[in-house]
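Missing here: one protein chain of the complex. Every other protein chain is in place.
Order of writing sets the labels: A and B. Residues in every chain begin at 1.
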Amino acid sequence: MNSPKDFTASVGADMRVTQKRVLFVTRRTSPQVKSFDEERVQAFPEALIRALLAIECLFIVLVFLSLFFNAPLEGIANPTNTPNPAKAPWYFLGLQEMLHYFPPVVAGIIIPGLLVTALFVIPYFDINVEAEGFFLRNYQRRLTLSMGISGALSLFLWFFDVYVALVPTLIIAGLMLLAALSSTDSPNRLRRYLASRPISWWIMTWFLFELIVLTTVGTFFRGPGWSWVWPWRS
Amino acid sequence: MQTKKTGFLSSLKAIVCDPFTMFGVVSAILLLLLTVAPAKDYLSEWRGYQRQYLTFIQNRGDAVTLRRHFQGGINQIWIPQLDVVDRCQTCHVGVGEASLADVKQQPFRAHPPIPHKLTEFGCVICHRGQGAATTVNQAHHSDMTGEEPILPARYIESSCGQCHHEPLEGTPKLNQGRTLLSRYGCVNCHTITLPDGSTMQATDFPPPLTHIADKTTREWIYAWLKDPAAYSSTATMPNFMLSDSDASDISAFLMADSTPDPADRISSPAASKTPPADPTAGASLYGESFCASCHATQNEAGNLVGGTLGPELTNVGTKVKPAWLLAWMRDPKHYDPATRMPQYRWTDAQLNLLAAFLENKTDPDFVANVHLQPATKQQIAHGKELVMENGCASCHEIPGVPKPENFGPNLSRVGSKPLVQLIFLPGMEHSLPAYLSGKIRQPRAFGASLRMPKFNLSSAQVEAATTALLSLTDRSFSLPANLQVPSTPQSHYEPAGQAGQLMSSLNCLSCHSINGHGGTMAPDLSWEGSSVQRTWLESFLKNPNTLRPTLIRRMPKFNLTDAESTVLTDYIMTAYQTPSFVRDEMPLTGYSPALIEKGRELFYSRYACQSCHMVNPNVDKGYIGPTLTDVGARLNAAWIFHYLKDPQALRPGTIEPNQHLSDDDANALTAFLMAQKGGAGQGAKQ
Partner (left out) sequence: MMPSTIETYFNKIERTRVWRSIFRSGTGNSTLRNALAIQQNVFLHLFPTKIRKRMLDLGATWYLGTLTLGTFIVLVVTGILLMLYYHPSVPQAYTDVKDLRFVVSSGLFLRNLHRWSAHTMVFLAFAHLFRVFYRGAYRAPREFNWVVGVLLLLITLLLSYTGYLLPWDQLAFWAITVGTNISSAIPFIGAKIRFLLLGGNLVNANALLRFYVLHCAILPISAVLFLAVHMWRVRKDGGLYVRASEPSAGSTHQHASEELKKQ
């Protein structure tokens, strides 16, 4: 236990002739090997060339974009002349959309703060390592819980007139209900799939859905004074 | 065929499946795509224009010179102090080549001659547009914040107005526009601050409405409010597009608000109704008094004849009450201390004659269909509200209604207003000039709640006003101070003392300018005392018809008493002298005949003065300059001498050419001119 080394290792003189992968498991390190003995390839050059190829393909797309689509450049910054609407970069438009509904402390600080914290702690709170379907155990309790929470959330959003966020919430809640009413042996592929989704999947999917909808709305459907516009009608 | 196809497919498959081959292929595609970037650069618009230019000059006679002047690549004018980076010459290659002046093909035409060098200010300061850009679309049409599209050529004079705040000879449209902004009372509602910190002043003097009930009827006010242009086509009062009831309420309020002026009532002489013995006597007096110098009337052909200083009098009989008219003509300043109308010293008989003549100038149709019910209290109160809402007190003095502050938007920088801040009408051209002229032409089209009234302006006037507005740019404020050419500072000179009172009652400054203050219709009198001889001036003031008898607008006869004209003459001879020479340094008479003869020769042969002036009306044909037949009796010798030496120094802006005379020549010419005392056909004493 207290000895600095639990083992000694040496390499034979014929190392170059035959190679053998040796794994030392000590008390201090414990690499988890999930699969083993699977066919492997050398990273150089097999993986690297593919990575390079992927990057090159992406680069071709970017070069093509850059050659034929110009980056936007407006007039010089003028503090006295506010464009209407003044929009943040696209990836913050979901937040800006929330700012439209909630006070800045909520939409600008609490919600993104919670999101970032949630993202950071995800791996430490993933109890359900086996990732089994949410409704496969404690069916009654979990159904009540999930429907209760999504119902409360929907009411909250409805109360603040946040229809943009309400619609995805309702859709996800509907899908959860469908999952609860389905079994993993269902002949329908979608129902089989939904029934086997764990709770973390439901939460993340809801978040992703909201993110996409809010960002899309903020980017394309908001005009002067953050009013609703139809992008195809201008 | 079949095998070939499968062969091709399998080789394609081999490429896709083998990452190394694939890498080669993709790299080749990438390299190919990357070459597009420099290719796009090479095929850029401006290079195209430069190639076109080289082909264009190839077949010209001056090809060698032009090619030597040609420099490929980006050409720019860079003036850091003015924040100018103008790359216009990159495409407008021939802009500095005088030989390309009449070229039709743009962008290669040479710039027309202007008073400035092209490199002095660059292009954008005058033409606007985006100087840094090297594509036509961006350079000419960009309307993003901080950038302006090219200014249409018909408004180009506005750019001169960014530095030049005084009227320039080459910018008639800008000058006219500025005059309109002042004359039509635009600046009564809109503040216009100039770069030197002064504000633009109105030059119209709308009558105070304090005693309006004495002057006219409610019916006339109603009809006038509804459409001022229907009463007089030259009305500066705009049309407020009032509804019938609103116009009725406002007229009711104005009548109720008016206080009677005692002088207006007692002035009515009983004889005013009796027709004059001679039906043409009134018209003659109107003509003799040169009323038409300031007031216009419509003649039978429908043309307006007369000046614009005072209101049009075509239908004045419909407007004013007889008693008021008499009181007004007797002493205009009593009714309106700010009026520019002089006080003629007419006799009662003359007053009646003129009043009767003017009362006959009527348009019965104007008020024929106006039948107003007596107003209720509510209507009067509503009328007052309307008067405040429409900002009537911005121009008129109305008892109980204070002059509103900043009634209209400030226009000090309207010429740089970003297009994004404007709301255009559907189908309207998206440009600032189009917006401004549209706003002047049809202000209410931009929104029913807007208060700006519709002015009675012609298209040319609208264009001129737009030009003047476009000159009010941000840049005019940011230009270095040494580039600013300020307008002559506003002078508030008023003559003093007894003569001053006299001149105020005669309103000399309505037409004449003295020490920088006054009108422009008649000559500047600042140095009149150095210029003319005392005897001539005294007789002239009593009977002004002697000078320039051919002019339509002439100094009227004010019927001065001897005492009055002596006071005036004394004052003018003493107070209005030029500091540049002593008036009496040269004698009025006593020049030797030889000198006079030498002067005559110089006059007729060397300097050919007779091509513009007349000394002997039987022989000379010069009509451009003043007649000199009696100049020796009118002007001082020293004035003539110094005027001949440098005309512009004594009369800025005169077209008299500076011949750079030697003292001897000037002396001889003076002697010759002083010999012209009028009368004799010979014109000169031998």
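Just so we're on the same page, a residue touches a chain if its C-beta (ideal position, glycine included) is under 8 Å from a C-beta of that chain, and two chains touch if they have at least 3 such contacts.
On a predicted model such as this, the values are computed, not experimentally measured, just so you know.
Could you tell which one of B:Q50, B:Q89, B:T134 or B:Q379 touches the chain left off the display?
Checking each option in B:Q50, B:Q89, B:T134 or B:Q379, the one touching the absent chain turns out to be B:T134.
Check each of B:R87, B:K542 or B:K598 against the chain that is not shown and name the one that touches it.
Of the listed residues, the one touching the omitted chain is B:R87.
Just to verify: which one of A:I55, A:L114, A:L136 or A:L190 makes contact with the chain not shown?
A:I55
Residues of chain B in contact with the chain that isn't shown?
Here the touching residues of chain B are 37-38, 40-41, 74, 85, 87, 132-135, 138, 144-145.
For chain A, which residues touch the unseen chain?
Considering the whole complex, chain A reaches the absent chain at 16, 19, 23, 25, 31-48, 50-51, 54-55, 58-59, 62-63, 65-67, 69-79, 81-83, 86-92, 95-96, 99, 103-105, 108-109, 116, 119-120, 122-124, 126, 129, 131, 201, 204, 208.
In this text, only the chains that are shown with their structure count from here on.
Using CA atom averages as chain centres, what separation in Å is found between chain A and chain B?
Here chain A and chain B have centroids separated by 69 Å.
Looking at the complex, which residues from chain A come into contact with chain B?
Contact set of chain A toward chain B: 45-46, 49-50, 52-53, 56-57, 59-60, 63-64, 67, 74-76, 78, 81, 83.
Would you pull the chain B residues touching chain A in the complex into a rising list?
By the definition above, chain B touches chain A via 19-20, 22-23, 26-27, 29-30, 33-34, 36-37, 40, 144-147, 418, 420-421.
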